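Note that one protein chain is taken out, while the other chains of the complex remain in position.
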Amino acid sequence: MSAPLLEIERLSVTFSGGKKLVRAVDGVDLSLGRGEVLSLLGESGSGKSVTLRTVLRLHNERRTKVEGSIRLDGTDVLALKGRALTDFRGKEAAMIFQEPMLAFDPVYTVGQQIVEAIRQHEQVTSAEGRKRALELFERVRIPSPERRLDAYPHEMSGGMRQRAMIALALACRPKVLLADEPTTALDATVQVQILLLLRELQRELGLSVIFVTHDIGVAVEVADRIAVMYAGRIVEIGSVRDVIRTPRHPYTLGLLSTRGHGGGLSGDRLPAIPGSPPDLTALPPGCAFAPRCQLASDVCRQAAPEAVTLAPGHLVRCHRTADTVKGLPKAAVTS
Amino acid sequence: MLSAEEIDNWNGGTPPAPAKLPPALLEVSGLVKHFPLKGGLFGRGQGVVRAVDGVDFTVYTGETLGIVGESGCGKSTTARLVMQLIRPDDGRIVFDGVDVGGPKLPLKGYRAQVQMVFQDSYASLNPRMTIEESIAFGPTVHGVSQSEAVARARALLDRVGLAPQRFAGRYPHELSGGQRQRVNIARALALKPRVLILDEAVSALDKSVEAQVLNLLLDLKDEYGLTYVFISHDLEVVRYMSDRVMVMYLGKVAEIGPTEQLYRASRHPYTTALLGSLLSMDPDRRTTEAPLAGDPPNPINPPPGCRFHTRCRSAEALCSEKVPGPTRIDGEAPHYAACHMADRTSGHSRAPARSPV
Partner (left out) sequence: MLFAPADVKVPAVPIERSPGYWSTVWRRFSRDPVAMAALAVIVLLILVAIFAPYLAPADPYRGMTLRRLRPPGTEGYPLGTDELGRDMLSRLMYGARLSLFMGVTPVFLALFIGAAIGITAGYVGGWVNTILMRTMDVFFAFPSVLLAIALSGALGAGIVNGLISLTVVFIPPIARVAESVTTSIRTRDYVEAARASGASALLIIRKHVLGNVLGPIFVYAMSLIAVSMILASGLSFLGLGVKPPEPEWGLMLNTLRTAMYTQPLLCALPGVMIFITSISFNLLTDGLRSAMDIKA
């Protein structure tokens, strides 16, 4: 096993912008191998987007306290400053966002922005840059790429813009691609196209990808490994087969059971996870999921669980893993 | 008994056993809405957005009709037209046998019977009114006394799972998305409607909260004998909630029929493509091919003939010339597909052969 490309250790991110401190990420350990796709799966407040943005150091320095370490191919990301930091962004690691309209400057054409990105990091002429941009557009399967290079963002459809954003991210041949819910805002038929494209590009270019999503289906389609996050912590991590076929954390089990709509469940009530997403300004002591967990015991409420290794590469942070081998017991349905 | 509409659309073959359908509650026919594009002198003259371009459907009492489609299909506009929040350019809405807006059913009376829950839970509530004031507003408009309206509001809050003593005096910004959506449901129910239109009501919620709200909706439907129109882009949720599903494309109905029949044996290529875009839950059997290329087109200049023909793999010359009407598909419950391939009389090479009579 070659050394992992990206290593995140004991990462904690606390925001001090509002009245109370928000602990968005609480002790996250992650590693991303070369050519691997890792999906961060979770709902709002899980800390998945914050983790991703911290890799690119996108948060406001004054209002964010970051602890722990992030190392990309040997570079200490958290120690980067100034010129080194701007060089890092885009070249070593690049990001694609959920809303492509927001990532593009509306007053410049898409082609201009890609060329700008390339020339920011490499010494190429404008013509060379444009040639590269054209190649990228062909690679992301944008029809009539020559013409589209000169289009403004608002002139493109949603799917096209997303492809353009992927082209922008890949412009400087980054080592890591960070995808923050890039398909959430897309229609179903377009989402499938973009996911297939990303998978194809990842294979061709050997990219390492961290893919943040709240949709299990998306994670299954693209990821090699899945990390399920809740309240700023990773509660379960493993290969995609481990997590989908043999989930062991009550939260993962809950998520997967609500996803089993369709056919089988019509007429019955959905097995729903009770309660609401956690309040990150007032996390309970112990396991953050305990207030909503069927299997919660006193231990769960008092002590935050440590990671338990269930199989090689399959870790779960739960005190009750012994009771989840066959899934969750059938509980009273909540509404 | 076959309705007049069913007989009109009959395309031959053995008539199905007359299904025991519940009475039709909402009958929409020929609904049209075009929005003028801004620009040009006086803000007109740049073309129209054909948001809804001839939509017919029926909602039967006690059922849940799901409406699915992608951007530009017109499902939200249809919802607002049914609610009469926008005035249709053409078309007729009949509620319980009576013309809406006519002398026997003025708008105000109609609105007490058909209510809507919107997608954006925060924007749907007046930020300056407390929760119970928001819920009690509707009934007071219809003559209910203030004290009774407030009592009803509190009872409804309790019913949707929000303890009145904790929530009645709060403001919308103090509640979470799921809680606000429950308030919106309570607000819609305060008028004791018979039909509830849910326009992407759970789309903005987290999955875990979404399941709770869906369960609540099902409970309320059973308890109060409601009829739902459930609009969503999430095909799995629609499959779970609906008895029948209507698929819309570019302002027209592509297919409408019983849920399972539609999901398992769709007869319109767009429906098939849409269902084919559902993501796999099995890591060993991932999707390998996207069923459709390109983005959903713009309803400003829809293609001639069948609107889907530009992206359809089975399109033929006929498809760009003639608009396919709804063709009845064999089966118990009414199932229609607007496709030449389903129509024996169309002349499409893939149309079923005429059976010997």
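Odds and ends about this structure:
So that you can tell them apart, the chains are marked A and B in the order they are listed, and the count of residues begins at 1 in each.
Here, contacts are C-beta pairs under 8 Å (C-beta built on N, C-alpha and C of every residue); 3 or more make two chains touch, one makes a residue touch a chain.
Please read these numbers as outputs of a predicted model, since none were measured by experiment.
Note that the undisplayed chain, when the full complex is considered, contacts B. The residue touching the chain not shown here, chosen from B:Leu107, B:Ala265 or B:Ala317, is B:Leu107. The chain omitted from view is touched by exactly one of B:Pro172, B:Pro283, B:Pro297 or B:Pro334, namely B:Pro172.
Among B:Gly30, B:Gly102 or B:Gly225, the one in contact with the hidden chain is B:Gly225.
Per the touch definition above, the residue from B:Lys33, B:Arg50 or B:Arg187 contacting the chain not shown is B:Arg187. In the complete complex, the residue from B:Val98, B:Ala151 or B:Ile300 that touches the missing chain is B:Ala151.
One of B:Val141, B:Ala265 or B:Ala317 touches the chain omitted from the figure, and that residue is B:Val141.
Within the entire complex, the positions of chain B that touch the omitted partner chain are 80, 83, 85, 107-109, 111-112, 115-116, 118, 120, 122-130, 132, 134, 137-138, 141-142, 148, 151-152, 154-155, 158-159, 164-166, 168-174, 184, 187, 189, 191-192, 223-225.
FYI, only the chains that are shown with their structure count from here on.
Put simply, the C-alpha centre of chain A and that of chain B have 33 angstrom between them. Across the complex, chain A is touched by residues 70-71, 161, 176, 178-179, 206-212, 214-216, 218-219, 233, 235-237, 239-240, 259-260, 263, 273-274, 276-284, 286-296 of chain B.
Chain contact summary for the complex, chain A toward chain B: residues 43-44, 143, 157-160, 187-193, 195-196, 199, 214-218, 220-221, 240-241, 244-245, 254-255, 258-259, 261-263, 265-266, 269-274, 276-277, 292, 333-335.
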